[in-house]
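Before we start, here is the structure in question, set down as structure tokens.
Only one protein chain is missing from this complex, and each of the others stays in its spot.
Chain IDs A and B follow the sequence of writing; residue 1 opens each chain.
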Amino acid sequence: MLGMFKAMRTTLRHLPMKKITVQYPEERPRLPERSRGLFRVVIDPASGEPRCRACTLCETNCPVQVIRVNYTSKYQLTAPNVARVATRRVEVQPGIDLKKLQPVLDDYHEHGTGLIAVLQNAQAVYGYLPRAALQEVSLQTGVSLSQIYGVSSFYNQFRLSPIGKRLIDVCHGTACHVAGAQQITEALEEELGVADGKTTKDMEFTLGSVACMGACSQAPVMRIGDQTYGNLTPDKTRKVIRDLMEQVGAKKG
Amino acid sequence: MATTAEDVTRAQADRPDQITLTIDGQEVRCDRGDTILEAAQRAGIHIPTLCYEPRLPATAACRVCLVEIEGARKMAPSCSTAAAEGMVVQTQTEKVRAMRHLYLELLLSDHNSFCTPPCRDACPTHIKIPQFLDFIAHKDYKNGVRKLREDLPFPSMLGRVCPRPCEGPCRRQLVEHPITICWLHRFMGDQCLEEQQTGELLLPVEPKADTGRRIAIVGGGPAGLSAAFYARLEGHAVKIFEALPKPGGMVRYGIPSYRMPRDVLDKELNILWRMGVELQVNSRLGVDFQLEDLFDQGFDAVFLALGAFNSNTMNIPGEDADGVVTAIDFLGELEITGDVHVGEKVAVIGGGFTAMDACRTSVRKGANEVTCLYRRSRKEMPAHHTEVDEAEEEGVRLELLVAPVRIIADEQNRVTGIEMQRMELGEPDASGRRRPVPVEGSEFVVECDQVIAAIGQYPKLDGTSEEQGVKRTKWRTVQVDDWTFQTDDPRVFAGGDVVLGAQTVIQAIAQGKKAAWSVDAYLRGADMKEASRQLAELKAAPFLAALTQKTDLDPRVARMAEIPPVFIDMTTDVTRPSPPAEMPKLGPEERKTNFTQIELGFPEDEAVRGAELCLDCYCPANGKCDLQRYSIEYEVFRNRFHGGDAHNYPADFRHDFIMREPNRCINCGRCVRVCRMEVGSSCYDNMGRGFDSIVSTADNLPLQSVGCVSCGKCAETCPTGAIETNPRLLGSYDLDESRCMFCGECVEVCPYDALEQTDFFELAGYSRTTMARESLFVREPVPVDPLRETVTDLVPHVRDSVLGQGWVWEPIQDDPVDLTSGGNGDGPGQG
Partner (left out) sequence: MDLLLDIIRLVVSVVIAYVVVFAAALANIVFERRTLAFMQDRHGPNRVGPHGIFQSVADAFKMMGKEDFRPALADPWIFTLAPIMVMIGAVAVQLTMPYTKGFTPADLNVGLIYIVAVTSFTTMAILLGGWASRNKYSLVGALRSAAQMVSYEIPMILALLIVAMVVGSFSLDAVVDAQADYRWIALYMPFTFLLYAIAAIAELNRGPFDLPESESELVSGYGTEYSGMRFGMFFLNEYAGMTIMSMVAVTLFLGGWHGPFEDALVVGGVAIVPLVWFLLKTYVLVFALVWVRLSIPRLQVDQLMAFAWKVLIPLGLLNIALTAAVMLWVPRWRWGLFVVGWVSFFAFVGLLDPILKRRLRKQRERVPVVTS
């Protein structure tokens, strides 16, 4: 009985107390500071301007695409706002058969070889490193494309553009240099019509210089494919290359 | 276990893993494991860094954060050396500073982008030279003229008479030869001159509405005309009072018409009359009207641009002889009357422009022998060397290192000769030029029947008085406030030769422009004394501070500011020299008998070619660049590493928001690491090797093809101007509330904290049928400035690649992403 009286006393005490109801819409509930409600563009108090720099990241990321950021750019650039366009991966280059690359990547997955090994193998497959192949490597190894290009541009060994069918390497090591390797190169440049390091237009020959082939007794030396030619003179070089060009039907330039 | 707040702070203070070290003699506490750099930053000691990104592990690539550690053999990079207990570190010793200097030099040795154009600074009126050269390169002469007119109203005039102070420091001379800027803007002005006689006036800004104020300009020379132009643009009514029969001042009455054809001058000035500037000729101050009359007539301000028309006298015996004239009188008479008496043998004393003009005019007027007598050597002649060369080609004989002693006259007091004394160069005088010292006993006589004295001018101040507030200086010029051009009477301003003494046209124009702005500020009620003080303060402030500090200067006052820049020495690509645009001229035989214009003007492709040579010495990061800051701090004003190797990369503006200029890249790798580790997109990497390494995207693809999320963090972290964001002005921000799911992705992703969520949830006002497209922010549309900078202002033309050694940088042509389709509707997360 007394317990009941106590209960009644409690309820009576609450009669005059402050009510916890929030009289909406006259009053609004005080929500925590980090409540996530409607959005507001923040005006920087220091400058009085919105902080927004119209990078349109919010617009790109919105899952329901309800945001449109309208802005004017200071500089009128060539592309329209390509930041709005999804990062569509560059299309595969035509003519690159990625199936040939798969064994290399299988090897990677199995043995966990390093990136450079993968790149070397890839180059062995295609003769150079086409962008499509590098993208595939990036996708399968998880290394970002930029990093792959950073590595492959660092090393001389990796070629990022296709070379001709036949790579002509002229040795410019000490002995060959002294023996007149420069004239050999010049002669080849003349005959082929391309500068040192470049490829002929019909993609038959690529002219290159290398450091030392270790055939110093026969300096100056050049190597075309697997065939090494020693004791060269400019005339001999011309003869060799002309014969070869005729043989394969290559043209100058 | 700490339980109370006091316990926690006590525990933190006594943490056993805190160490103490000494940096620059100051004791510093830091946590064990902190690097020296972090410890120093904690203590407020500044160590320069370029490649350090606070949130990422340090790489010590730039080596400018080197410090000396006592007991260590070599200097250590503070960003990646852990602090140890009891370490003694010195951050500013001689050795350290020298190393930092070296590394900065090395960084600048392949930094093919200059902070601020030296040509613009050398020009007294600070024309935006690289910008208008770019307009010429794009054959957009109209906008080029507009751009030029922001600082110089008369391209065709100055293109013929200016002594081109801009070309002296032009950096193109590192490659082969300064660009012929003056001729180029003459070309540009000429292209547009005809059309402006009747058609659209090419003005830099829309002239402001009429203010109802009237400004009187006394003097129709370059200072006065320039002031008229700028005052008119501000909306004030302007009237020029010119003493001589035609406007032009020294340009018309001191410069002969073979240099400044009168029809071109008239056409150039016609633009002023078309703008509404009034002109009253044959009105001389002090004779036809007084200063107070102007105020009585209702003018609110007066600008005195009286020029310097009084000639210095030689102060030698016999000066009063018949046949001795001053050059100003000589040339003036020719202009006013159309003819002037020229003797058989003419001796011109002096070595400045006026002297040359007098010589060559004499030649054209039929003198047999013209001798120019100058007391210093050829190098020190104030006249531009081309003038001197051309004069010699026309047959003028130069006698250098001679000074007049006395005039020899006959019984009728007609000049028959002039006695000269040889001089030799002694110590430099106040102006820096070596003083000529007479050689005893070297007198000789030059026979002549006319002596033209061209030894300097000073202002004619008749009509003004000290009582009126127009004070004189000891050089016989008018005393004005350095910045506001006001005399003691606040309504009376003065500028040009009358203040500077006899100087060049371009300087007069600069003064006229600034005076016009000053008058405008005054008429709009600015506090001129305060303005003067603030401008003086700004000039005296160190360069970077002046450039970057936020001032509450009224923009009208701020535009009068002069901030002398500090130039650091950077290399440029010198591998493809190309001769500057050459001006075809009449040959000496053709020209020395007449007053036809000598310089014939460029053909269009020559002008375009010449303009394209500009190295675009400006960078949007000027004032914000860390490399610049440290280079100035460590005084890298002479770089030992100039050579032929500097790379020349093309700019990459294929992405609409992130603009990359690899010429400015110092390979610090911050963007690479930020993009890889913080953002995750991994757009960049160091490509190439050794000297040829540069930060770029994979295969030089545009950023949008390598997964750039356009956050701008690379631009934020870049210490130089190599990556900048395309400044964008938010117009309106629309959010469709009816479909929003309040996930908060946009708030989380925003790199600039520009969006936040409120605690307002109710959408009571929305309906299911209409989209609740709220604009969270709307800005009043800003009228687009017709001269809104295009990307060409930043780096005008994408240059061809340079075949550097090793890795080849080539602009990508085969990008399959179709950037012109304007968005293909792909949502994020594809590809």
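In the analysis below, a contact is a pair of C-beta atoms (placed from the backbone, for glycine too) under 8 Å apart; a residue touches a chain by one contact, two chains touch by 3 or more.
Since the model is a prediction, treat every value here as computed from it, not as a measurement.
Participant: Considering the complete complex, which visible chains touch the unshown chain?
Facilitator: Visible chains that the missing one touches: A.
Participant: Among A:T10, A:S217 or A:Q247, which residue is in touch with the absent chain?
Facilitator: A:T10
Participant: Can you name the residues of chain A that touch the chain not displayed here?
Facilitator: Those residues of chain A that touch the unshown chain are 1-5, 7-8, 10-12, 14-21, 23.
Just so it is clear, only the chains that are shown with their structure count from here on.
Participant: Any idea how many Å lie between the Cα centroids of chain A and chain B?
Facilitator: Averaging C-alpha atoms per chain gives centres 39 Å apart.
Participant: Flag every residue of chain B that touches chain A in the complex, lowest number first.
Facilitator: 653-657, 659, 672, 676, 682-689, 693, 697-699, 701-702, 704-712, 725-737, 739-747, 749-764, 776-777, 782, 784, 788-791, 793-794, 806-807, 815-817, 819-820, 822-824, 826-831
Participant: Can you list the residues on chain A that touch chain B in the complex?
Facilitator: For this pair, the touching residues of chain A are 25, 28, 30-42, 50-91, 131, 134, 144-150, 153-156, 160.
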